[in-house]
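First, the structure itself, so that you have it in front of you.
Only one protein chain is missing from this complex, and each of the others stays in its spot.
Then we have chain A:
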Amino acid sequence: MSSATKAERPNYVSTTNACKLCTPLGASLAFRGVEGAIPFLHGSQGCATYMRRYVISHFREPVDIASSALGEKNAIYGGGPNLKKGILNVMKKYEPKLVGIATTCLTETIGDDVPMNIREFRDEFGDLDLPELVEVSTPSYNGTHVDGWHGAVRSMVEQLCTAKAADAHRVNILPNMVSCEDVRHLQDICRDFSIAATILPDISETLDGPALEDYVKIPSGGTPLEDIQAMSGSRGTIEFGRCLPKQTGGTSLEKAFGVKNHRIGLPIGLRESDRFFEALEQISGKDMPRRYELERGRLIDAYVDGHKYVAGKRAVVYGEEDLVVGLTAFLAEIGVDVVLAGTGARKKGLENAIAHVTDGVARMAPDVREGVDFNDIAEEAETLKPDLLIGHSKGYKYAKAWSVPLVRIGFPIHDRFGGQRILHLGYKGALSLYDTIVNTVIERKQSDSPVGYGYI
């Protein structure tokens, strides 16, 4: 972690096995969490198809992402006409309530003016029953999928919530890139706090839907448009993330409508979950319901019961910046030493965020790395000798090479089943992560031991 070791590291020009995805993918996922919405990538066909494939492997759900499918001529003369034609076709086929339009590297580079195209489109086709059109600029040479996610959320808030709504006993939650199960858990929590919640986006149903009689064009669920429009009347906004951009959906609502923004970390682990429940108590004016007192108590009880199994284990954690912060906070609490915390994103203040959330509990400060790829992590990890790798599926190759167990958390999970149903948030999420990690350690101990203990 000292600056001396940092200077010694070669600064590679190329990226090998990136630990990030491109910006429009994050935007598409966020748009998928709005009722009646269809994501639309303004670019050439390949990008949309590749992202669909990638997302489908994780969620195992149909993921329709439209594209303006630009060809050579469009790339030279501008993609506006194809964009308009594409929106019309999507309207005909899907009858969406919202089309979430994200640019790609190509359309950013040729300099298409999407807001202008949309204005023209509204003028030209004003006689049709038009869906909401939200646009976000997502050049992938300038950020990662997480930026695309936050950008889309902010665009939706700013472009849809344009008037002050009547005050209501509501809370806005901007949950960051969490799982479908996480969103469902957040819904339950708010219900138990007797406060109506607008969770934006809400992928709990749209990306983890039930078996149905028919193929639905756009899956049901997602944040209703009316709810987004009503966000300006809520009691407060809670946005998860300690590495967020300066301006987000939450700050916009605060600035435009005075909705107080509570920016806290992803509620992973005990202390970060406490922050969340405190915020909810404040906004709802209600004390924490007993069931969460119990969950909290059970979590601490489990921490105690299991602490020896994991004490002093060394973990490498990687993935989305805020997930890494949350996981590191949690691991520090249970006595696991995070030896390296890495993300593919740059300039996110990861080091500060981690110092903040581990303050007072961590046994050591991890080596914090931004802008890493798996090649970098591999070079570090050889000397760090981790006992555990914690992150998404893409670390598998390395886990296998070092013969270290990989605890799969986050996105994407391509080599296991049920990634969309992993619970991370709240006391309950911490408990399930804890069980997973302790059992991973025990399993390793068992398989490494010739004795075969039946009681551990």
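Just so it is clear, contacts are C-beta pairs under 8 Å (C-beta built on N, C-alpha and C of every residue); 3 or more make two chains touch, one makes a residue touch a chain; residues count from 1.
Just so it is clear, contacts and distances are computed from a predicted model.
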| item | value |
| --- | --- |
| Absent chain [UniProt protein name; select from "Cysteine desulfurase IscS", "Nitrogenase iron-molybdenum cofactor biosynthesis protein NifE", "CRISPR-associated endonuclease Cas1" or "NADH-quinone oxidoreductase subunit K"] | "Nitrogenase iron-molybdenum cofactor biosynthesis protein NifE" |
| Hidden partner chain, residues of chain A it touches | 12-18, 20-25, 40, 43-54, 56-57, 60-72, 74-75, 82-83, 85-90, 92-95, 104-106, 109-110, 139-142, 144, 209, 211-217, 394, 397 |
